[in-house]
Structures are given as structure tokens and as C-alpha cells.
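Excluded from the complex is one protein chain; the other protein chains are retained at their positions.
Order as written gives the chain letters A, B, C and D; numbering starts at 1 within each chain.
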Amino acid sequence: MNAIVTELPLLKVANLGRTFDVSAPFLQRLVTRVPRRTVKAVDDVSFTIRPGTTFSLVGESGCGKSTVARLIAGLEKPTNGSVEICKPGGERVRLQMVFQDPVGSLNPRWRIGQSIAEPMAQKLGRAERRKRIGELLVTVGLAPSDADKYPHEFSGGQRQRISIARALAAEAELLLLDEPTSALDVSVQAQVLNLLKDLQQKLGLTYLFISHNLSVVRFLTDRIGVMYLGRLVEEGPGEVILENPQHPYTRLLLETVPDLEAPKRDRAPLGGDIPSPLNPPSGCTFHPRCPLAMDICKKERPELKRTAIGANVACHAVQG
Amino acid sequence: MSQLVLRLKAFGNSELAWRFRNSPPVIFAAVVLIVLVFCAAAANLIAPHNPFDPATLNIMDARLPPAWIDGGSSTYLLGTDEQGRDILSTIFYGMRVSILVGIAAVAFSMTIGVALGLIAGYLGGWVDTVIMRLGDIQLSFPTIMIAFFIDGVAKIVMPIGMREEMRFYVVILAIGVADWVQFARTVRAATMIERRKDYVAAARISEVSGVRILLAHILPNTIGPVLVLATLGLGVAILTEAILSFLGLGMPPSQPSLGTLIRAGNDLLLSGEWWISLFPGAALVLLVLAVNIVGDWLRDVLNPRLR
Amino acid sequence: MTGLALEPRPTALSGAVLDVHNLRIEFPLRQHSLVAVDDVSFSIGQGEILGVVGESGAGKSLTGSALIGLLQPPGRISGGTVHLSGQRIDDLPQAEQRKLRGRHIGAIFQDPLTSLDPLFTVGRQLTETIRAHHPGNAETARARALQLLREVGIADPENRFSQYPHQFSGGMRQRIVIALALAGEPELIIADEPTTALDVSVQAQIIGLLKRLAATRGTAIMLVTHDMGVIAETADRVAVMYAGRVVEIGPVDEVIHRPRHPYTAGLMASIPSLNRKADRLAQIDGSMPRLGSWPAGCAFNPRCPKAGDRCRSELPRLADAGGTSAACFIHQGGTAI
Amino acid sequence: MISLLATRLTSVILVMLVVSALSFSIFNFLGDPVNNILGVNATLAQRDELRVALGLDQSTFVQFWRFVERAVVGDFGVSYRNRQPVVDLILARLPATLELVFCATVIALAVGIPMGVYTALKPRGLVSRSLQFGSLLGISMPQFLIGMLLILVFSVELRWLSAFGRGEVVKLGWWTTGMLTTSGLKALIMPTITLAVFQVSMIMRLVRGEMLEVVRTDFVKFARARGLSDRAVYLTHALRNSLLPVITITGLQIGSLIAFAIVVEAVFQWPGMGMLILQAIEFADFPVMAAYLAFVGFSFVTINLIVDLIYLAVDPRLRAK
Partner (left out) sequence: KTLRFAESQEISSMDPHAAREDFTLSLIGNVYEGLVRWNKELKIEPALAESWETLSDTKWRFHLRKGVEFHNGNPFTADDVIFSFERAGSPGSPFAGLLEPIAEVVKVDDHTIDMTLKRKYALLLNDFAGWYILDKEFQESIGAQKPLDLSTNTGGAMITQGIGTGPFKVASREPDVKTVFVANDKWWDKREHNIDEIVYTPIANNATRVAALLSGEVDFIRNAPPQDVARIEATSGMQIMRAPHLRNIFYGMDQQSKTLPGLDSNPLADVRVRKAIYQAIDIEGIKRSIMRDNSRPSAIMMAPQLPFYDASLDVRFPYDVEASKALLKEAGYADGFTLPMDCPAGSFINDEQICQATVGMLAKVGIKAQLTMHPPVQFDTELPAGKYSFYMLGWAGLPTLDAYNIISATFHTPTGDLGAWNPKGYSNARVDELTPQIGTEYDAEKRQEMISEVMKLHRDEVGKIMLHQQFLTWGMSDKVHAIVPADEYTRFWYYTMD
């Protein structure tokens, strides 16, 4: 525990919130007198990442994982809270992002060399640049000659490697990995995951890793944050959360994961569907699906509280 | 150089080239199109006469029938019109005007439409609303109305002597202005899809400027359907010019387009001097048909949704 | 039902609902034609769930489409036989094949969002399917439709009957798709990645539903998926496909825990585990070759750690490998190296 | 529903205002109607007097404002050329154009849709290929040429059909119809064909393109997997989904047919809206032009509204609130 206190975080997200306006156009609202409608995609999320470690965000589709990443990357402006990325000296940290979709993350009309070169420092000369591209391609397990090819000439896994090379080209220290392997075949997924792990060890990179696949998360992560409907419901060291989940949602999530090792086990399917983020339930947003729901859950929003085993949990039913 | 050869080779082996080789009607249309465009482009070299040089016309040679008909002269293969202009040469020159007007009008509407579409799609919000409403209003003016407007304004704004020379640009403007909306809509839709793609996000994270993102990233990825639209639009533009000519708004008689020729010939349909309208008419239909066949084929082949 | 007779037989295996023998699917191209699926054989018994796994592009979906006669032209079956309940179906004329669809073979596709016609109510789509297979009036069809909706676990079917697809959530839509596949009471259902588009929590519901179907109705199910976890939970037997061929087929426990084929082995090892934190994942280098550029010999040889000369020249056929059948020379007399 | 109507109403007013403002700003460029009204022998004093009386001496803005003021109470002035209230004039011409456009659209849909479906389902057949070539020819021929050729063949040579006009018309209130008399129907044939050639080609190509895409969608594949008959799959599911864009384009086309009809109406001396605006432009008949343009703007928005309503009826996804 001490280590956390002494070592300054590289990334600090405090009370981050983002609402999207999804209401009808102004004119139509005026005539029909419908109020504005907003979606709280991310609500009051706080966490920190220490340099050289991996923090994972997990949760169902639409719970706001990508939005958190986009907020950190500066692709969206937060409505609340702040994102601080700085090194001890206050120097800015370079960050890059690797995306889920291997098809969409590279411009199909650009040679991949061009794509990789884009975030590089401008002052680099032509030859120097080429050399660097070659090195990067080798780093991610491709050949320097691949720089002249177009994205469609590569498989999904190779494209993800190219994305990673592009991220490295910017000399990024913080990589935001938004489901980088979920579009890949398992055999290729292993390649990418291994690469990520190697790079972290070699270059001391810091990762924010987003996934809905808990097995993948376990392989890579140091800490895990579990999100539900825009909020962080549980956060803590990876081992603790996976071995000893406290929040009922985390437990359900773990239970429903199909597992090779324990097949034919009786999975208790999660009751009900994911509620619409347009009008989330009151109080604890998980209460309609929660087996432990109490009266207070409908009224009061639970705060994230520290538990004895080292995780932070937002649940009325869990003792602090 | 060898790069180019390689590229050409690559193109020769590509799906596109293969499908082209296997569609005889398209090959035929493309050949016709190339021949027509060549005749038009090289009109001043290959046309036997220069119908635009009034000093060479002799009114005594007017209304001669085609060479193979009694009374025809071998100097004028397809006969002459009422001014004594050689029909064949006039067709070449007229085709040049038609093609130029068509290409320029399409280029004009394409430029405007693509620019507005990119801006509307990328920025969204009220900019998008304004541009698209503008498009709606534009659509409620039929092309012909717009032509009347622009023509009318131009006639007043231009100094008297300039009007006829500026006519070319006026016609282009009239046709071009009417057509930008479909380009804008197409590009806007494509832009809205592209701008959400991750490669754009990646570029933004790398702090690439908005203008560069639009021009270097998004534009090349939206241009495919635009080019197809442009090919098909070319046919429409050439026809529109012909229709404007029919209503007296097209190219002036001193720089006749195919449309102008047909309009002039239209009055002679009943009089027995069929060659004056028939040959330019056939040239027009052939030209537009060839453009459309090629454009159509391109659309089918390039449509990713159909593959 | 372990081991499969792999020698050509004149008649179909009695008792099997589906029997596929040496299936071959081709795409005639410019000069030559591409063989996308070759020499695929398997059978599914009543109430059995056969899992089909493999890398993207391995030919899983094509096999499924071929079985219900919905190969997208110019793709066509160019070899092998398919028997359904003992009757040969691959050479039937179009019209006959159409009669099989829905009535004898049902299908579920990957994306529940796009499998339903957005312009018609689910009730309309259900009744039209029911009436295509069973003569009867609108009333009985409606009653049957409501029953089907109940069966797949849609609450309040009377109201839901007249709603449109977009008014349902993804999981419910997939259940409606299953109800539609069941409408003709087929003996065989081909489920092509039925849960890939769904969240884990909803995935569990659909898997439960499929399992129940096989158990209670005796429907044979061919379950195509990427996800080994799903296979492990659902399937009785599993076929592993690689580059258009079945490389290993056998009972699910055997294949998962004691894979014979190096590809299967690599595949299993590269799946990260939820329960153990590994330092490194075993990985198969390279990627599956693209259609049309398959290497000579065993298609897996460039990636295979154990590949020998023979693997590069000769094509291994599926053969018994003790517990499962595998297409690998290592298990056919150890002549690989 | 109400909200849709309300939004549309505001855009109707906006569009009409913008359109008429634009039209007023260019009137001065067209020519001086006074010459036409008074003839060549009129004195200068007379001309000036008339100009003042018509308000033509005022600034564009004042003229526009006076137009709006009067238009609000339904007074669009008197045509300089026909010397008839503009509203009466438009009402008198409207039926001719609408009947023509109606017939052409019905034919375009009735012929174009089946042709489109056929060419999409059997893309490689000889019939399909000829139909596609024909459709290309249809959109490559200038309308006035088609019209003149028809007249040449069917009026001059064969003497079967009338070269001009609407034939006998029957009055039903303010509406006049040529569809109840033989000569009226005969008169409709050639203009309708001329107008429909392009429309048929366009609808056919549109339907074909959409069908080709729709038959590749998952739900069509699934519909086939469900064992539905080809008829149900293609004519119920695929076609209905293909028709959504066809509705939009047909709507837009009906709007611009009013414009395209200018050429057809001019060739066949069809007393409709196209002739009206053409004559108005030739005469510098400003009141007619202003009202006509406002009307065109109005009909475009109305047609868009109808298209939206049809969309609502056809596509349940849009009905969701």
C-alpha cells in the first residue's frame, strides 16, 4: 500500500463526468415542448494509474468505458471533473490510443508508413523518419518493407500491431487500449497481448486497458475498475477483484463468463436487460437487477468505499 | 517511372480492370466515349472547317444535304446548316463546348458540394443545419428557374459587350449551382461516418489540425461515391445544357453546343433538312449514353455494398 | 458417439439427423476457382450440439450456409454429400431445397439486429413463417406464434406480438430469431455465432435456451462460434476448422483438454484463463493464410511448430487420433518429422 | 404528428419567404413589363404613370414587402399578361400539370418498379440487359427531342394523336379534368410518355440498385432460411425495404416534374404550370412569377411532408418516440 502513496500517479482522473445531449433539434423541441434529453455516459469516475502499470476498465457494452478513454485522450471535453496527466516534473505526458476496430483505425487510403509517421515529431528528416518506421515495425513484429503496403493487405492482428507501432511512434508513455483484441481471433489475440506485455516491460509503458473479457484483463492488468451505467462500482487490485468480488454486479459478471475450465456449470443468467442510460434507475443504478437490493438502494446512491481486502466498492450491501 | 509502370500493372491485374475487360458493352461505350472526346478535344485539328470563324462561312453554301445525297457536296460530309456551317465540324466543336460545359459545371458543383458537405458533416450542429436547409431551398428551385435567374442577373451585371463571352460561365454556373446539393448530401453522409472512425480519432490525438484531417484523411475516403456521382452528373449536365438551349438559355449561337445545334435544328425537323438536327441529336444521345454506361458500370463496380 | 467412420459409405449413418460427407465449396473465379471449404465431414445426432470453432475465414459460415442451401452465388457446392435424416439434400432442385428450409433445417445468424425485417411486426413475421410450413388459419398460427414466444422466454407475448423489431433489446431479438427458426419445428438448427453480438450476461440466456431446445425437443444443433468458452459450456462434440478443413473433431472434453492437432493445441493454449494469471500466453505465430493462398500440404504447416517435410507436401486427412479424429501426420504413425 | 406538421409549417413559411425574396431581387434583371403592357407606341408619360401605378419605381425591398403584405391575405395581385388575378390563374393551370405529373408518375411507378425488381433478381438475363440499356437511353435523350419525334410520328405521319393541348376537358368545380373524355385521354398520351420516359428509367434504376443491396442483407437471407416462398421474400420483404428511398426520390421528382414539365408543356402546348411560368418569364409578368415560385416552394415542402408521412406509415422505426 505504501508504494501507492509514495509513487505519484501518471494519470489522475477525478470525478470525471460526461453528459451527451441527445435531444431533438432546437426547432422541433420548441414546437413539441419536449425537454432536453441527456445521457450521463460517464458519471463521477475517479481513479489513478501509476507509471508502468496497467489499469483495466471492464463492464457491459454501453457502460461508458470508451467514453472514459476518449475523455482522457481529449477527444471529448468532460462536463465534470478533470483529467491530469503529468510526470513528477509537471512535464506533459504523451499519450496515444489503440482502438477496437482494426479496420477503422487505419486510414485505408494511406500506406501504413504514412499512418505511422503521422504522430512523429515534425523535425525528423525523410531518411530518419523511414528508419524509425522500420524500427517500429520490427518492434511490433512486422518487417520494415511493410511500410509501403496498404492496410487492406494486412490481417486484423497485424493491423492492431500497426496501430501500436503508430502509438509508439509518438513516443507515448501512456497507451489507451480500447478493446484492442476483441475483434481478433484468439490465436491472434494472444500475439497482441504478449506484445503489449513485452512492450510494457521493455519500455515501461503505462496502459489504460479496456475490455469486456475478464480473462484477457486478468492476463494483463494490475488494477481493475468495474463500470456499470457510467459509474465505477468497484475498483481495486486485479487479483482481489477477480478472486474476491464484493459488488453483486462484479460477481454476476464473473459468474456469467463462460469458462473453459469449468464447463457445464450452472450459470445463473442475469435477470433483466441493461437499463437505458437515457433514464437510469434511481439510487443505485444496479438495484433492479440486484439480488441483494434493499430499500435504501432505490433512494440513495452508494459511494465508493474502501473494504478490508483492499478494493473500493460502491454498494450499500457491502460492509466497509 | 517504374513506380508508374508498377502501378499500371497493378491496375491491369486489378479486379476493376478484369471486370472491365469482361463487359463488352462497357468497352464499347468507353471506346465511343474516347473517340467522341478525342474528336471534341482535337476539333480544331481534325474538323474539316472552323464553324466558329464567321469569316469563312459562305451563306451560299447553306443547307447543303449530306455528301451522299443528291445536291450534297463532298466538302461537307454531313451537309451544312442554314448559315453554311459544316455540320460535321460543328458537331465536333459543339461537342467540345458541351463536354466543357458539362465537366466545368460538374466540377463546380462538385467543388462546392464537397466543400460544404465536408464542413457540414465534420462540424455538425448549426453549421450543418444551415447548410442542409440551404440545400432544401436550393432544391425547391428547379434547375431551369435557377438558370433563368442567373442568366437574368448576369445579363444586367455584365457589361453589354461581355455578355456573350461570359455566357459560357453563366451556363456553367446555372447548371453547377443547381447540382451541388446531391454532392453535399453524399459527402456529408460519408463524412459523418468517417469522422467517427478511429483513424480520425487517432489523428486528433496526434494533434493533427482539423483542416488537415478533413483534406488528408476524410476527403480521400469520401471521394469514391462522389466521383461516381460526377460521372453520372456529367451526362445530366450535358443534357441540362441542351434543355436550357432549347429554352433559349444555353450557349449562344456564336459558340454553339450540341444543345444549341439541336434547338436550331429542331425548327427544321418538319422541313426536310433532317441532317441539321439529326446528326447533332444523335451525337448528343451517343455522348450522354456513353457517359452514362461508363458511369453506371463504375457505380456498380465501385459500390462496396454490392460486393 | 465418439469416433466417426471416415471411409466413404453408400448410405447415411442411420440415426444421425445430419450427415455431411466430404463437402466441398467453390467460388468460380476469373480463370480458376477458389476452393473455400474442402473435404468436410461430420454428423450430428438427435439432441446433439456440435460446436464448430475456428479462426475467422476458416469456412464455418460457408459450411452452415451450404447446408441450408443459401450459398451466396457464385459460391456452390462442388463435391460431397449432405444427408438429412437419411435423405440426400445437396442435389435437390432449388424449389425442393426451399421446402426444407425452415421446415427441416432452421437457421440463426450472428446479428439479431439485422436478421429481422424492420418493417414488419414480429407477430407478422412469425405467423407468416408458421403458415409457410403448416396449413392452418390465422388464428391457429397466432396461437402457435404466442406459444413460441413464450417458449423462448419472451414475457407478455400478447403485447409483444404486435411490436416491431426495433422495440426489442438485442437479447430479446435474438430470442425472436430463435423462435422464428423453431417455427417450422426443424430437426436441425444451424446457429452461426448466435451470441457474438451480445453481452456476456445476455449470452448466458441464449446459450441456456439452445441447450434446453436440444434437451427437450431433441433438435440437433450445429453451433458455429469463435468462443471456446461457449463451446465448452454448450457443445457435446466439437469440430475445429482451419483453412476450409476440419482439422480435429471429437467430444468436447477431449478436444479442449487433450487436443491432438497442433492447431487445436495452440488455440487452447492461447486462451487466457480467468482463474490463473499467466506470465505469457502460448501463441501461434503468423496468421491463417487468406483464401486462395493456402500453402501446399497441410495448410497449418507454416505456423506449426512440429511441421516436417511431409507436412509441406502432403495433405493429411482426418483420421482417428485416439479419442478424437485429427488431420495431422503426427497422429498417423508419427511420420511428421 | 402534430410536431411534424408544426415544424413543416415553419419551414414552409421560411422557404416561401426566402424564395420570394430571392425572386424579387432578380425581377429587375428580367426586363420591363411596361413595354409589353402598353405596346411600342405608348408615350413616355404613360409608361412612367404605369410604372408608378404598379409600384415598379419602388425599391426591391419595398416591392417585396408589399408582396408579402398582400400575400398574407391571399392576394397575389393581377397577372400583367393575362390580366387575371394570379391565384385564379394558378388554380386554372394547376389541374393540367397535376394530371400530367400524376399520369407520368403512375406509369413510372407501375412500369419502373416491376422492371427494377426484374433486373435486380435476374441481373444477367438478356431481357434485363436490354431493359437496362433502354433505361440508359431513356435518361440520355433530351425531352424535347422525344416530344418532337412523337409528334412527328403520331400526329404528322399517322395522325392518331393531337399534337397540342388537353383535348376536351370537363369542369368539376374549379378543377378541370381531361381524364373523363376520350379526346382528353388521347391528348394525355404523348406528353405523359415524354415525361415518363425519364421517370421510368430513373425509378427502374433506383429500385434495381436498392433491391440489389437489400437482397444481400441479413434479414432477406434469414427470411429465405425461414423457408418463405421467393414471392414472399422478394416481393414482400425485399421490395418493401427497397421502396423507402424510392419514396423519397419520387417525392423529389414530383416536385421537379413541375419544372421538367416546362419543356414538355412547351412542346405540347400543355396549358399547365410550366407554360405559365415560361410565358410569365417571357412577358416579365412579375406577379405570376413571384406567386409561382412561392407556390413551387410550398409544393416542395408539402411533398416532403407527404413523403415523411408515408415514411412514417411504412417504417415503424420512425414512429418510435
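The rule is short, and it goes like this: a residue touches a chain if its C-beta (ideal position, glycine included) is under 8 Å from a C-beta of that chain, and two chains touch if they have at least 3 such contacts.
As the structure is a prediction and not an experimental result, all values here were calculated from the model.
Partners of the chain left out, restricted to shown chains and counted across the full complex, are B, D.
Remark: the omitted chain is touched by one listed residue; of D:C103, D:A225, D:I254 or D:V267 this is D:V267. Residues 30-33, 35-46, 49-50, 53-55, 75, 77-78, 80-85, 89, 92-93, 148, 151-152, 155-156, 159, 162-166, 266-269, 271, 275-276, 279, 281-284 of subunit D touch the missing chain (whole complex, contact as defined above). In the full complex, subunit B makes contact with the omitted chain through residues 53-55, 57, 59-60, 62-63, 82-84, 155, 159-161, 163-165, 248, 252-254, 266-273.
To be clear about the criterion, only the chains that are shown with their structure count from here on.
More inter-chain C-beta contacts link the pair A-C than the other of A-B and A-C.
The distance from the centre of subunit A to the centre of subunit B, with each centre set as the mean of the Cα atoms, comes to 50 Å.
Centre to centre, using the average C-alpha position, subunit A and subunit C are separated by 32 Å.
Subunit D has its Cα centroid 24 Å from the Cα centroid of subunit B. Listed in rising order, the residues of subunit B touching subunit A in the complex are 129, 197-199, 201-208, 217, 220-221.
The touching residues of subunit C, when paired with subunit A in their complex, are 55-56, 169, 171-172, 199-205, 207-208, 226-230, 232-233, 252-253, 256, 266-275, 277-278, 280-285, 287-288, 290. Per the touch definition, subunit D reaches subunit C in the complex via residues 216-219, 221-230, 232, 237, 240-241, 314-317, 320.
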